[in-house]
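One protein chain is absent from this view; the other protein chains keep their places.
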Amino acid sequence: MIEVSNLCLHFSNQRILHNISFSLKKGETLAIIGESGGGKTSLARLLLRLFDGKPIGVKEQVFSNRPKGFYWSGSARIDGLDILHAKPGEIRQIRGQKVGLIAQALSDALNPHLTIAQHIEEILNDGSFEDQTVEEIFCRYNIPAQLHDQYPSRLSGGEIQRVLSALALAKQPDYLILDEPTASLDPENREIAIQGFSSGSRRRGQILITHDLALAQRLADRVAVLYKGEVIEEGDTEKIFQCPKKTYTGSLIQVCHQHPRCKADENAANGSTCPVCKKTARTTRSEPTRQGLFISHVFHRYGSHFVLNDVSTLVPKGSCLGLVGPSGCGKSTLARLLVGLEPVQQGAIFWDEGRDATSPARTRSALVSQHPHRAMAHHFSVSDVLQEALKLEGKRNKKADRTDHHSIANHVRKLLQQVGLPQEPDFLSRKTAALSGGEAQRLVIARALATRPSYLVLDEPTSALDMCARSQILSLLADLISRQSLTTVIFTHDHDAAHFLADQILTIVNGRPERVTMR
Amino acid sequence: MNITGFPLPRNLTRWQKQSLLFLLVFVLISLVSMVVPSYDTGLDSLEPPSLAHWLGTNDIGQDVLIGTLKATPNTVSIAIATSFLAIVLSIMLGATAAIAGGFVSNAILRLVDIIQVIPSILILLFLAALVHPSFWGTILLLALTTWHDEVRVLRALFLRELTRENVLYARRMGASWFYCATRHILPAVLPSVLGLFVQQIRQAAMKVAGLGFLGLTDPQLVTWGSLMQDALDHLQSPAWMWLLVPPGLCLSLFLLSVLFIGRGLEVYSMADGKEP
Partner (left out) sequence: MAPRLLVLKDMARVMVDVIPIEPSKNASDLVPCDSASQGREKRLPKHFLSGLLSGLANRFVVLAFLVALTFFLPRLMPGDPLDILFPGDLARDLTPAEIAKLRHQMGLDGTLLAQFAGYCKALLQGDLGFSYIHAAPVAQLLASSLPWTGLLMLLATPIFLVLGIGCGIEAGRQPHQLLDRTMTTIVTIIASLPPFATAVLLLVLFGFGLSLFPVSGAEPLFPSDSGARRLIDILHHAFLPATALAMHEVVRFYFLSRGEAIKLSVRPFISNARARGVGEGREFIHYFGRNLVPTLLARLSDTISAMVTSVLFVEIVFSYPGIGNLIYNAVLDRDFALLQGAVLGLATVVLLVNWLLDSAVAMLAERG
């Protein structure tokens, strides 16, 4: 039994978790959902006391000028052991034995200097589990023999996931904490992993920490919604998903609606329940014309390796092409070619038949990239960013009116309004480094619009953003595309985003276009 | 209110206050050192601290307090000027390597490699023993033997800024290199360059002291290091205490305060421009 009551966690004076209470019996799965930054991972780490800190009384919570460090109060008991006050030795006893942790399957999740077999040996060697052999473990968790003596850097995400599961489950812990266990897996491995977690769920208590609501819905018996460090809602999974009480939960579920996966799961025939989708529902596009962006037989190589191998496609004016594919398939290279950051080695890119699209003098293109903060100088203020774009644009067109100070200020405000950013002087003078990811990405979009581009290239525009910002940016983009009938190419590994925005989707594998899906 | 009575800007960070305080103390000491009696030899040799000589005298009767005061501006300004010269040199080479790339970059990096393998103290020793450098000579000598330390770092820094998207964007929009350098690149690298500069000051101060301690600088040039050298012959007697400790303490305090300023600078520049 895991019992948590009134658990608070502070970093110095900053509140991370506040009055968390829940309990978990064996055989149950509790999902803790919420956005990144909501304190979910801190909770997982605290249950295993993975950071150092000091217990404090409830009254001391508001105490200024504390030395930096973690402070906690309340109680958390795992089968009677008081986690918050236990000695380090006691904690080490329960780690792995009683409570296991499966974290995100990043390649850095395993020690880069130990082989897979050494990892397994390591947990078997501490005495209590001599009856199992390494081979048995490999067998049971489906780790192929050729991986045994490999170092983790050679493993794929799915394989790392299996090794992590094997390591966590080998000692058959009574409780298992799953911290975004499927976040970096491709769909097939994700499915395998989910089945693994659900098959053993009756034998142990599981805490699932995720922002993926579909996953929570499938695995969890109960759901707790964590928002800014507090549990704002808790209850049976079905109840929460059908009639959320809190608006925040509602909005989380709504964001999830944009996932086709969720739609399928929910069998939501009435798409009208989703206001976001309705708002951005586009009118049918005009018939394909001979106008637009032509990519014709583009090859590109670094050294002897072909990054792009005969890519040809047409993006009709006013439509949106989604280019999807795994990382390393040449997407980013193509994006850089499209906006002229790199010269085309072989093949051609045209705008409107005959105008070389990659030369900035003839065609205007704009790039919105993955990391908005890297796309802007961090010592610039918000208005500096837009003013620079407008001034440079004005200089290029030799139009005097657009370099005039007053009209530029007006223009800046208009652009900000277009992307839904505030226009107060306070915000205008803010440094870009101080913007949140979502705000910064909006600003980059505004900067792209400032130059009135013929077409817009979006390179993973949402992958560095958290859930809410992601859905906001997606609907902003959808809105802009439909209202301004912008020609857009979106490069992404996020199928949902591509489906949401694009009219046709081109899948690239190993630098080759594989298949086209129309919507 | 602040102790100086000058109207300081209101919301100074702790780092700015520390640096200001440090600057103030240094300026005060330098001013005082100008008005104190000259650093003359006297008849009272190896006197322990007394009312006449607050920090005692050395073996030729020079007052240690006066010596320490006089040595402060010398040592500190040599350290600062040296690191300034060295950082300017390494910025020039680092930026050249980053911009030119290819052959030039390789040549510069190779040069740095070559210079790095030799303990600079050997060259320093040889040159200093020959010329017994004075104030400017010491600066030049030290700068020429330390410039290579940061070239690699600066090259990486410039390279990163040059290939950042904001610069690429501005270039594609038709901005000149001059515009990019002054508006985008230099402001972005400035905090890091300042950080390196402050660290170089520490190193330079240590080296000046070392040269002085070995008696390799101009005998006329009083530095903390040359004062400490006086102690070397009197380790058996209690005289080492007043000969070694005052200049040694000054040097250590200087190194520590530069360390704190550098550390504050890092925190300060971190708060200013976060790289997500």
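Just so it is clear, A and B label the chains in written order, and each chain counts residues from 1 on its own.
Heads up, the rule we're going with is that contacts are C-beta pairs under 8 Å (C-beta built on N, C-alpha and C of every residue); 3 or more make two chains touch, one makes a residue touch a chain.
Because the structure is predicted, anything quoted here is derived from the model rather than measured.
Visitor: Which shown chains does the chain we cannot see touch?
Guide: A, B
Visitor: For the full complex, which residue in A:G69, A:G200 or A:P422 touches the chain that was left out?
Guide: Checking the options A:G69, A:G200 or A:P422, the one contacting the hidden chain is A:G69.
Visitor: Please pick, from A:A103, A:L293 or A:L506, the residue that touches the omitted chain in the full complex.
Guide: Considering all chains, including the one not shown, the answer is A:A103.
Visitor: Touching the hidden chain in the complete assembly: which of B:L20, B:L140 or B:M206 does that?
Guide: Here the residue in touch with the unshown chain is B:M206.
Visitor: Tell me where the left-out chain touches chain B, residue by residue.
Guide: 110, 113-123, 125-127, 129-131, 149, 152-154, 156-157, 160, 191-192, 195-196, 199-200, 202-203, 206, 209-210, 213-216, 225, 228, 231-232, 235-236, 240, 244, 248, 251-252, 255-256, 259, 262-264, 266-267, 269-270, 274-276
Visitor: To test your reading of the contact rule: which positions on chain A touch the chain that is missing from view?
Guide: 11-12, 14, 45, 48, 50, 52, 68-69, 92-97, 99-101, 103-104, 106, 108-114, 122-123, 126, 152, 164, 167-168, 177
FYI, only the chains that are shown with their structure count from here on.
Visitor: I'd like the Å distance between the centres of chain A and chain B, where a centre is the mean of that chain's Cα atoms.
Guide: 46
Visitor: Okay, in this complex, where on chain A does chain B touch?
Guide: Touching chain B from chain A are residues 339-341, 360, 367, 369, 371, 373-380, 388-389, 392-393, 395-396, 431, 433-434, 437, 447, 451, 464.
Visitor: Please give the residue numbers of chain B that touch chain A in the complex, ascending.
Guide: Those in contact with chain A are residues 164-166, 168-170, 172-175, 183-184, 187-188, 272-276.
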